[in-house]
Structures are given as C-alpha cells and as structure tokens.
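With one protein chain withheld, the remaining protein chains of the complex are depicted in position.
On to subunit A.
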Amino acid sequence: MARYILGRLLGLVFILFAVSLITFLLMRSVPGDPFASGERELPQKTQEARERKYGLDKPLWEQYVRYMGNALQGDFGVPFQSPTETVSGLIARTWPATIKIGIPTILVSFVLGSLLGFVAALRQNSWLDYAVTFAATLGLVVPNFVIAIWLILLFSARFDWLPPGGWGEPEHYVLPVIAYSLAPTALVARYTRASILDVLRADYVRTARAKGLGERRVLLGHVVRNAMIPFVTVLLPEVPNILTGSIFIESTFRIPGLGRFFVNSTFSRDYPMILALVLLVAALWGITYLLTDLLYTVLDPRIRLTGGALR
C-alpha cells in the first residue's frame, strides 16, 4: 500500500511538472504584454527596468527554471495585479472566502442529494420518486449563474429577505450556497438513485434478505455500502472544482474569493498568479483522485490497487 501511494505521488509530481510547463508555454504564446495599460506609454528605460525587475528580459527557459526553482521553495513570486503582496499571500487572503462557500456547498449537495436519491430509489415509481427526478432534472438544465440571478430577483429584489451579494455576515452565505449546490445536488441525487436501484436487484441483497436480515441491516450493511462506489466516482471529482470556486457564483454575489482570479489573471496576463492557480488546481485534483482510489478499497475489499510507479 505504501509503495502504491508513493508511486501515485510520484505520478502526481510528473503531472504538476507537465501542467506547469504547458501553462507556461501557453501563457507566453498569448499575444500581449502584462504591462500594456492602454494609457500613456512609459519611457523605454522604465519599461526595460520593469521587465528586468520581474525577470521578463531573460530567455524563456531560464524564466521557467527560475520560477519552478522558487516555487519548490514555496515562493510563487509577486502577482502583477497586486504588487504589494506575494502570490502565496494573495491566495491565502482570498481562498478562505471560496472555501467557506465551497464546504457548505459540498455538504449540502452530498447529504441532500444522497438522501433524495436514496428515498427516490426505495420508493421507485411513486410520486416522491417522480418529484425528486423532476427537481434533479431542473437543477441540471439551467446554468448556475441564471439560477443565481433568479434567486437574487426573488429573495432580494422582490421580498428583501436576503442580501443580493456581499461578504462577512452569515446571511451572505445562503443564496450563493443554494445557487452553487443545486446542480451537484441534482447530480448526486440522480446517481444515488440509479446505483441504489442497481444494487437492490443484486443477488447478494436477495441473499441477505433470504437469510433473514432485518430491512434496516440489509439497507445499511449491503445496499448503501455497495451503492457508494459509483457515488464516490461521480462526486469526489467535483470537490476540487467546488473548492477552487466558481467565477460565475463569486462575481454574481460579489464574494471576494479565489474564483475570479482564474479569469482576471488570464486577462491581465498575471503570469505568476496563473501558474500558481494551475498548480493549486492540479495538486488538489491529484490528491482527490488518489483518495478516491483508496476509498474504493475500503468500500469494496475485492478491488486491488495495482500498477507501476506512474499510475
């Protein structure tokens, strides 16, 4: 097991390296200049001095090696869009807001979604099942920024119950979490329903019933446990996305989180910030996938983890 985990971590390092290299090359091939302000042109000397300050006058490969060398020591440089702090500082300042929206979103969508899916599967083809399926479909067919706008129109503009946006008070969480969790909740409900229905027909559930186990023990010990496998496959990959925030939700509700930097930084060619964000997402993704695979072995002891160093 330790050997397997070590191999996977080595694979992750390779992916982080590849991702950073691709990002670096991509962002340098996008035409444009991070310091082109569109305002008055600065003197030639000043521009050169600034390029020297950020190391942009060096050859490309040297810039990359230097950046990665610093990054390995935890120094991701200075963001161009906010030169008074470091990239790490900027992320540390803005990420908590995103996480504070992300964790309730994950909790709501996992708990509510699996409950709804479970209930719908146990009462298959009842009105409850149809209601859940209908709601789940609705949650998936409208983009979350549209849902966000409707929520604001309804609860802020029409009834004035909740603030339309902002940050700091508990009531600022409600609308973003609803808007953000609707689609994942729907997804979870759909998959839970399908996988529970699948498991309910399995032979081992019939065996469990035949040997006289109570309904509760059949459901908890056999059905839920086995239905968790597809659930884990579908859900865990959503976690890194939700934890790094959504530009759509954050800009609609004016949340000072990380999500907007994905777009801002690309538009303003903030090279250090872009690289740091990409590495952050890739690392989160890699760790989540490793956890998913480890979780499989807990849920289904028949699953064996195999594979070489780079799997």
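Criterion: contacts are C-beta pairs under 8 Å (C-beta built on N, C-alpha and C of every residue); 3 or more make two chains touch, one makes a residue touch a chain; residues count from 1.
Going forward, contacts and distances are computed from a predicted model.
Hidden chain, UniProt protein name from the list "ABC transmembrane type-1 domain-containing protein", "Molybdopterin synthase catalytic subunit", "Xanthine dehydrogenase YagS FAD-binding subunit" or "NtaA/DmoA family FMN-dependent monooxygenase": "ABC transmembrane type-1 domain-containing protein".
In the complete complex, the residue from A:68, A:99 or A:149 that touches the missing chain is A:149.
Checked against the full complex, the one of A:10, A:60 or A:131 touching the unshown chain is A:60. Against the chain not displayed here, subunit A makes contact via residues 11, 14-16, 18-19, 22-23, 26-32, 60, 137-138, 140-143, 145-146, 149, 153, 157, 244, 247-248, 262-263, 266-267, 274, 277-278, 281-282, 285-286, 310.
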